[in-house]
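The structure under discussion is supplied below as structure tokens; questions concerning it will follow.
Presenting chain A:
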Amino acid sequence: MTLLRDLFSIVAICAGGFFFLAGTVGLLRFPDMLTRLHALTKADNLGLGLIVLGLLPRVGSVLGGVKLVAVWALALLASACVSQVAARMGRLRDEP
Partner candidate 1 sequence: MTELLSNTPGGTLLVFALVVPAAGLMLAFLAGGRAAMRVAFAVVAVQLGLSIAIARAVWDSGAALIYLAGGWRPPLGIALRADGISAAMMVMTAIVLAAVALYARTNFSAATERRADLTFWCLLIALSGAMNAVFLGNDLFNLYVALELLTFVAVPLVCLDGKPATLQAALRYLLFALIGSVLYLLGVALFYGAYAALDITLLRGRIHGEPAAYLAVALMTAGLLAKTALFPLHLWLPPAHADAPPAASAVLSALVVKAKFFLILRLWFALMPTLAEGPGADLLGALGAGAILFGSALALRQARLKLLIAYSTLAQLGYLFLMIPLATGPVNWLFWSAGAWTGGMFQAIAHGFAKAAMFLAAGLMAEVAGHDRIAGLAGIGRALPVATLGFALGGLSLLGVPPSGGFLAKWLLLTASIAEGQWWWAVVMLIGGAMAGGYIFRVLANTLADSPAPLPVAPRGRQYVVLALALCSLALGLLPAGPSALLQIGRVGP
Partner candidate 2 sequence: MSADLYGLCGAALVGIGLYGLIVQPHPLRKILAFNILGGGVFLLFGVFARRGAALSLPGDPVPQALLITGLVVSFAATALAVALLLRLAAETGRARLDDE
Partner candidate 3 sequence: MSLGLDLLLAALMLGLAGWTVLGRDMFAAIAAFIAYGLLLGIVWVRVGALDVALTEAAVGGGVTGGLLIAAWARLRATAMVERKAGAGLAVLAALASLGVAVLLAAVVLHLPQPAPTLVPEAMANLAPTGLGNPVSATLMAWRALDTLLEKLVLLLALLGIWSVAPDAAWGARPAASVDRDGALTFLAQFLPPVGVVVGIYTVWTSADAPGGAFQGGTILAAMWLLAVRAGLADLPRVASRWLRLALVAGPAVFLAVGLAGFVLAGHFLAYPEAVAKPLIVLIEAPMILSIGVSLALMVAGPPVPKGDA
């Protein structure tokens, strides 16, 4: 059981790390602002979600788990809103 739980954590966290890496490569390699934002937010939100998922079975308390999920939810919310604002600012600058 413990082995299964550890295996789940390892797989989920590694997958999360992979998405973060992919998002960062996208940020550096994609041609324009919108695609970069796309790579960054999509991949990073998924990556963070996977890491949180991987950590959940390892938290001792329910409150700890709720805090972890809240972290993910807040990150989702912030990145969605901020990338929206950033994209609009970028367009305003490019097409005056």
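Behind the choice of candidates: all candidates are chains of the complex that A comes from, given by their letters.
Here is the rule we go by: a contact is a pair of C-beta atoms (placed from the backbone, for glycine too) under 8 Å apart; a residue touches a chain by one contact, two chains touch by 3 or more; residues count from 1.
Every value quoted in this text rests on a predicted model; they were computed, and no experiment measured them.
Trainee: Which candidate touches chain A in this complex: 1, 2 or 3?
Mentor: Of all the numbered candidates, the touching one is 3.
Trainee: Flag every residue of chain A that touches candidate 3 in the complex, lowest number first.
Mentor: 74, 77-78, 80-82, 84-85, 88
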